[in-house]
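Note that this complex is displayed minus one protein chain, with the remaining chains in position.
Let's look at chain A:
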Amino acid sequence: MPNILKGRALRSAAAAAMAAALSAPMAQADEIFYVSGAVGNAIENFRVLVKPWEEATGHTVTIVPMPASTSDQFGQYRLWLAAGTGDIDLYQTDVIWAPQLADHFVDMTELAKDLAPQHFPSIIESQTVNGKLVALPIFTDAPALYYRKDLLEKHGATPPKTWEDLTATAQMIQDAERAEGKADLWGYVWQGNAYEGLTCNALEWIASFGGGQIVEPDGTISVNNEKAIAAIDTVAGWVGTISPGGVLSYQEEEARGVWQTGNAVFMRNWPYAYALGNGDDSAVKGLFDVVPLPTGGGNDTSAATLGGWNVAVSKYSTKQEAATSLALFLAGAETQKRRALTEGNLPTIVSLYDDAEIAAAQPIIPRWKDVFLQAVPRPSAPTKGKYNEVSTKFWSAVHSTLSGNSSAAENLELLELDLDDMKGSGW
């Protein structure tokens, strides 16, 4: 019985999306400008993805690629939106941006009233600001630990459950393999550059050690505590031992570069690296698998930073009708399914996790449901418009510790003071 209901709901939503899509072309053929970061094959895949919409509506979509760094994307978007530019119709936005950019986007609550309930409620909630649904989720993201099956098997190791295990296993395999002549092999690669990605990584270490979420949902600053210090100290010990010194300038793509050329035992990365790692030009094709990130310091729940991307319609667009139709198309079940099949992006529509076709083509996706259960949000909701500054202060403190400039205890204490100043009487 529930299956039939679900099927019907899906079908009616698809019909509504199609109707919205089909009503547009009668007006005129518009050229829609869609701006998005470019990681891996994202741009090529997007062109294929929007083909059906272009054919159905007669509109065309021009994608405006942005740098891979989300911090850079945000700066550019903020500038464009503050200037009220009509050049860009749709923005692909990070899950944390909604509170900061809400004023510039069209309220989609009414338009998506059939579509929104199919998504994970927590994700819809993250994109709702003051009762306005400002962006529609198109895929979600949660990182996991990638490991080399072949190397672990060869050295009789199992995928690590704790960071301490990971450190030991990585060191052991790295030493053994280097002794056999693989001088370039490293134990663990992750994202240590001073940018938003380091905030994600460091939040995972701290939360998985049981050290809180930097700023708690109620606005309390919790970052300066024993467990957080222990977590950052553990990581500082990796730089130059199991991780290359250059990891402090790595973003996602640099880490994937080392990993995909077969030079790392473990990697922390988002799901996009799974499909790419199994591509024909990959040196690790078929040799790896993923597990949830480890835990640490005797704590038993792991943590994965909730990422994910959404699409928002600019208030300043002169082609809002076509733009919203494309937004609904991208957020719909059918497109999300195709995205999952080709790119391994995680759907935000709950029912797709039970989809047989997806399970067959991308076996990791159903398993990612477990990762989701342990997802932690970045403190963008409690810190509101100051999130970027909070995040920058946080990643700077961590980066400075990892560079060996001063200890975690000192840096986190200073960070607490800075955040306290910034908070003032309330966020």
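Just so it is clear, contacts are C-beta pairs under 8 Å (C-beta built on N, C-alpha and C of every residue); 3 or more make two chains touch, one makes a residue touch a chain; residues count from 1.
Note that in this section contacts and distances are computed from a predicted model.
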| item | value |
| --- | --- |
| Protein that the absent chain corresponds to, by UniProt name, given "Peptide/nickel transport system ATP-binding protein", "Sugar ABC transporter permease", "Imidazole glycerol phosphate synthase subunit HisF" or "Biotin carboxyl carrier protein of acetyl-CoA carboxylase" | "Sugar ABC transporter permease" |
| Contacting the left-out chain in the complete assembly, out of A:N45, A:Q171, A:N225 or A:S249 | A:S249 |
| Of A:Q171, A:N225 or A:T392, the residue in touch with the unshown chain | A:T392 |
| Contact with the hidden chain (one of A:Q118, A:Q174, A:N193 or A:N269) | A:N193 |
| Touching the absent chain when the full complex is considered, from A:A29, A:V48 or A:L79 | A:L79 |
| Interface with the unshown chain - residue positions in chain A | 71, 74-75, 78-79, 82, 100, 103, 184, 192-195, 244-250, 254, 257-258, 261, 263, 385-386, 388-389, 392, 396, 399-400, 403, 405 |
